[in-house]
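A short write-up of the structure that comes next.
Excerpt of the complex: some chains, original placement.
Every chain is named by a letter (A, B and C) in the order it is written, and numbering of its residues begins at 1.
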Amino acid sequence: MKYVEEFRDPKAAKGVLAAIAQVTNEIGATREKPVHIMEICGGHTHAIFRYGLDKLTPEGIEFIHGPGCPVCVLPMSRVDECVELAERPEVIFTTFGDAMRVPGTRKSLMQAKADGADIRMVYSPLDALELARRNPDREVVFFGLGFETTTPSTALSIQQAAAEGLTNFTVFCNHITVPPPIKALLDDPHMVLDGFVGPGHVSMVIGIHPYDFIARDYGKPIVVAGFEPLDLLQSVLMVLEQIRDGRAEVENQYARIVPDNGNPVSIAAIDEVYEARPSFEWRGLGEIDASGLRIRPKYAAFDAEEKFGIGYGGGQIRSVQEPDGCACGQVMTGRIKPVACPQFGTGCTPEMPLGALMVSSEGACAAYYQYGGARSPEPAE
Amino acid sequence: MNMAKPITRLRDERVTLAHGGGGKAMRDLITEVFTDVFAPPGDEDQARLTHPAITEPGAQLAFTTDSFVVTPVEFPGGDIGKIAVCGTVNDLVVGGARPLWLSASFIIEEGCEVALLRRIVASMKVEADKAGVQIVTGDTKVVGKGSADKVFVTTSGVGVIPAGRHLAADQVRPGDVAIVNGVLGDHGAAILAARGDMALSADIQSDCQGLGHLIEAALKAAPGIRAARDATRGGVASALNEIADAAGVAIEIDETALPLRPEVRGMCEILGLDPLYLANEGTLVLFAPPDQADAAIAAMRATDAGRDAVAIGTVGKGRAGLVTMRTLFGGSRVVDMLVGEQLPRIC
Amino acid sequence: MCLGIPGQIVEITDPARLMAMADVSGVRREVNIACIADGPLESLIGEWALIHVGFAMSRIDEDEAAKTLEALRGLGEAQETLEAMAAGDAALEGRA
């Protein structure tokens, strides 16, 4: 596959890994005193475990798995609202597969479907749009989930629906944005972070400048990275080099995809359709100012919150208690490793997830569990 | 007055509830669509069977069953009838059994086209003949519109395991070589494309095929083969995990060795799926002792179903039940069983 | 987050709605090309773009790709000449 295979070449990896090892040495990072690098994006977390990069990189590098999995940070109360919407008889509820298994307080979408709700997994909001065209007597609700990468697709779909005059298509908007939680983490006095691997696909939409504050205000390096293993390794190397050199810059490893200024069409569509909410709740992180989007009044006809009277009350009012003993917040802020959670592997497994990080395969706990970050392949004594 | 029987009595284009009522309409459906093709022995509702292999000292009967519910019922590379025969034949042969007889039971949705049933039955007959089994008994039920998905087929198979053969998951030993007979995930990918839910099109055919001849050839060349398992639902990853659990061994596979079609790879990248978990319907994993692995592979490659046979990993002494993969990048990761079905990921 | 994969635009299927057929390793899907349509649509045919949830989100810059690869390869070659090579091999094979 063009633009894929080249960036998975194991031979080229040798050089990068050697360079990483050398720079790690130069910095003086060790297992006991590691350098902490946060990969913000769940896609990067997934790639680290899928290719075993955590075991290939020196012990002096400690990956902190950031909040960049939109499924993991979705508050339970919003899942409950999805279920309520889906259970309306007139509604065809459409969603990406990722959201199906996230537990709400009553049930997951998977369970709601088993109970009879008409829930369909789609690959694209365009497929939801097509369902709306074909089912004029039903209400098709699309579960708009994701960061800036995905937001343009629902904005463009809403614009398309408006252009066609569709009256039975709405989006249940849960889009969130990357910079605010990073700022929140950086403001957290408990947080120890030496640098960031930045989200490549978010950046192809918004460009690299929204991260300027990280370098400028907090003095931390950030390298926007692609998702193939060589991309990731090169980005880690670039972060390490900044640390070694005492630099704090926004660099772009993923320039083949990410224009420094992002994609103007996407940005325009987002601005036209969405506006920032005053604040939005992140599971494990709490309310974060201006971190979520809502549909502008102009497009209220396509807003499931408006059409079905759901609204967004904010965490103070609506948020529901996280399950007892769940340490998701601490894991997400890098304070503890997943395996240090008392629930890990017992009260919380992928079969029966207690916390959100065990649900999505991009969640740090699920990745640890599934890809064995926690479980040694050596025989147990 | 003319009381002669009309030649064709089944003139309906679609199955109605009348065809399930136990009367003449049902009899006509069964006769003209099913038994005229399968030609089971005798008229009784039970087949009466004898075979010399059964009575040989040390022989065992093998008995297995599966229900088939694939949607769409017809897809590139096969149909539900072909799968229903191949699937049950394969469940017999992976245990070293020679398949002898099948039963076939149909749950038909009101409104199902009779012509579709005829095509399904024809393809069952073709596969049964290829596998050398006879479909000896059967049943049909008709359920109301919306109470099934066109047609479900359940087959059961009876075979005989010759004396001295003992293929079983718990026979697998450290050092054994894990071998697959061909590319992975074709069935799962073909069905995903054929279903159309994701609006993806690709020229991928299901691998649906019987594996009896392949196994017999492999066993002849490598009589020490420990176990085989067809990697159906849950894919190769699940088959490996089951074997690792049953044998109490660790298995390590090599990502670079996995045979995959580019289109299957492409579909997995688009949807965020792992081909190790995609279903197969004519692909198995077989474990041979190290000194017979090459012979087994060579023998498999000489058969239609084994042209792309290749070793994908080895059995080790790691933690019992653990399956790991050396990634193409030289790293290593656990290949666990999935929880449920693999869902397309977007984010 | 944000699964994306390079695909090649092979056909414009619906100019009005800005839809085109993309090919990923032989798998085809109709995608929206609004985000990459900055000139005549036909000129997109043969172009590569990053595909995400049915949208061509960003055109792939062949030169930048080549530059990145070159840097990666250069890194490899540079390291080969150093004795640090041994340490790299150990990391690659020893730890799994």
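As a working rule, a contact is a pair of C-beta atoms (placed from the backbone, for glycine too) under 8 Å apart; a residue touches a chain by one contact, two chains touch by 3 or more.
Since we're looking at a predicted model, the values are computed, not measured.
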Copy-number formula (whole complex, one representative of each chain type shown): A x2, B x2, C x2
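Criterion: only the chains that are shown with their structure count from here on.
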Euclidean distance of C-alpha centroids - chain A vs chain C, Å: 21
Between chain A and chain B, centroid-to-centroid distance (C-alpha), Å: 38
Interchain centroid distance [CA atoms averaged], chain B/chain C, Å: 37
Multi-partner residues of chain A (at least 2 other chains): 1, 4, 13, 42-43, 52, 55-56, 69-70, 96, 123-124, 127, 146-147, 149-150, 362
Residues of chain C engaged with two or more neighbouring chains: 1-3, 5, 24-25, 29-30, 52-54, 92, 96
Of all residues in chain A, those that touch chain B in their complex: 1, 4, 8, 10, 13, 42-43, 49-56, 69-71, 96-98, 100-101, 110, 120-124, 127, 145-147, 149-150, 229, 350-351, 360-362, 369-372, 375-380
Chain A to chain C touching residues, read off their complex: 1-4, 6-7, 11-19, 21-22, 41-43, 52, 55-58, 68-70, 96, 123-127, 146-147, 149-150, 152-153, 156, 160, 199-202, 204-205, 227, 230-231, 234, 237, 253, 255-259, 263, 265-266, 269, 362
Contact footprint of chain C on chain B as seen in their complex: 193, 198-203, 262-263, 265-267, 269-270, 272, 326, 330-332, 345-347
